[in-house]
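Incomplete set of chains, arranged as in the complex.
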Amino acid sequence: MSKVITFGEIMLRLAPFNYYRFVQANRFEATYGGGEANVAVSLATLGVDVGYVTKLPNNEIGQSAVNSLRQYGVNTSSIVRGGNRVGIYFLEKGASQRPSKVVYDRAGSAIATALKEEFNWNVIFEGVEWFHFTGITPALGDNVADICLEACKIAKEKNITISCDLNYRKNLWSKKKACEVMSKLMPYVDVCIANEEDAADVFGIKAQGSDIITGKVNHEGYKEVAKKLADKFELKKVAITLRGSISASDNNWAGILYTDNEFFLSKNYLIHIVDRVGGGDSFGAGLIYSFINGFAPEDAIEFAVAASCLKQTIEGDFNFVTVDEVKKLASGDGSGRVQR
Amino acid sequence: MSKVITFGEIMLRLAPFNYYRFVQANRFEATYGGGEANVAVSLATLGVDVGYVTKLPNNEIGQSAVNSLRQYGVNTSSIVRGGNRVGIYFLEKGASQRPSKVVYDRAGSAIATALKEEFNWNVIFEGVEWFHFTGITPALGDNVADICLEACKIAKEKNITISCDLNYRKNLWSKKKACEVMSKLMPYVDVCIANEEDAADVFGIKAQGSDIITGKVNHEGYKEVAKKLADKFELKKVAITLRGSISASDNNWAGILYTDNEFFLSKNYLIHIVDRVGGGDSFGAGLIYSFINGFAPEDAIEFAVAASCLKQTIEGDFNFVTVDEVKKLASGDGSGRVQR
């Protein structure tokens, strides 16, 4: 009986070592990750009782994906086993002016070909308080969008809070299709999370005065985005991450939270990037943690931004930071002095 | 203008280090391999001008597969680029009583979804003397079987010698389907290669007195298999590898060649296995090398068996042995004394 359930696709992540490009790679570091799985592991590491739902094949690669979640304390008992393959993504880490590069090889994965009847949400949601998914999940196919919708409906019936990270992926669907499908799901959502591009991509809601390419992110402009999103779908809370990408090695990082007609802008962190993948997911996990622990909005946004700042200093998709570590940074100690 | 052309699927091979099992793996050694690609690299290393034909996606993983062939001197100029993914196989190396394990993830690969019109065999075969494929290629799908058939027809018209390694893969098709499709291709084949199980799997031609499980391989029984195969399809030559698997670490290895109504049985090698994948492919390459260089049958089978014995002492799918190295072993020096 977990407090939080997340639902989505966990992939095998294959990354060349250090800063080698794909064409130089003769070995890959093999980890597992994916939006909702990353949220689950973050929450588990923060001490939350969390379960993860997906479908994974009955072979050793599927088992290794399950193991990667169990290792960090995520409840995997509701994972459906079957299907043909684990989705894969290849990641080449960028540096300086050279961007990180992702090659997806996820078509035909077990979860992308799953059937609605394989998931018994009434059982899965027993005793659950919070349900989280991202825009990637319904993008996997109409079947998965249907499963998502059913999950949302049953969650709503059970009075479970629902959060959704828009997470637009252009390789999975068009903006038009995304808008169409997400518009059916958003009415069930209580807390919406987005990055500085998602709202524009999915719903055409754009911030003024920002230029993603040059790394200029106008924090003020996103207040309007948050408000518009909240108004459009009657959301309780909207949180947006604000990444100012100076280069692949250095990013500015902040977040904004809109709730009860008020805006809360976090501190900004200049991050020397180790691995930026999963930054948004760890932000989502930080928010969920804050909300289920009754943090004030100004504390919640600081906690979520600090947690996700730290994630980007860690290799892999998962965020291995404790509550103490996040609080220490959120309270202002980013000096990085050795902890003995 | 290559002398030999091979056609098939090259996959990304992901193998845990040393003897780690899949569930322990946190990094994979990434190489590329596949039956016909292995033959091509073997031939190139033996000094033959050889080209490889397949279809590979236009991304970095596809490019890396191309590069892996170019690196060893295979002509890749006839490779079609496009499609969605590179097929993958995961390999866990066995030891002692624990068998090696292969998990295939090859569905939907670029070559498996290729179209007949993408391959202009009249151009590809310009100046070519020998065409080689294996039973894996037509097993990838009816479309690929059709491409194969067309290649065979045009090769025949151009008087190109055709060799085929039966290479039955139960994950790709049933025995019944294999028999049906291969029976259409075999009439074009001049030289048929098989392992100790293929003829039974595909055409129901069984050897007497062998028990694969216990590692007992009755060399005599395979003479009949070879003859039956040759008679059935009017083959010029039939060659069969005879693996006596004592354990995953130790194998007996020999080969038989049937041609012009005569049998030629090679020496037997007791191999301490480093990596047995690609053993049969390197045998095929050794045979093709021998035949295009006009070796006597008894020399051809010794060369092919020695070459493929050495392959199994090398990591990866590819056989990196020179003509001198093979001849030294074939002529009886298997003492493994340091070469300074």
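General remarks:
Labels A and B are assigned to the chains in the order they are written; within every chain, residues are numbered from 1.
Methods note: a contact is a pair of C-beta atoms (placed from the backbone, for glycine too) under 8 Å apart; a residue touches a chain by one contact, two chains touch by 3 or more.
Values in this document were obtained by computation on a predicted structure and should not be read as measured data.
Every protein chain here is a copy of the same sequence, 2 of them drawn, and the whole complex in this file adds up to 6 copies.
The definition used in the following text is that only the chains that are shown with their structure count from here on.
Those residues of chain A that touch chain B in the complex are listed here as 14, 21-23, 25-31, 59-61, 63-64, 67, 84-86, 88, 90, 92, 101, 103, 105, 107-108.
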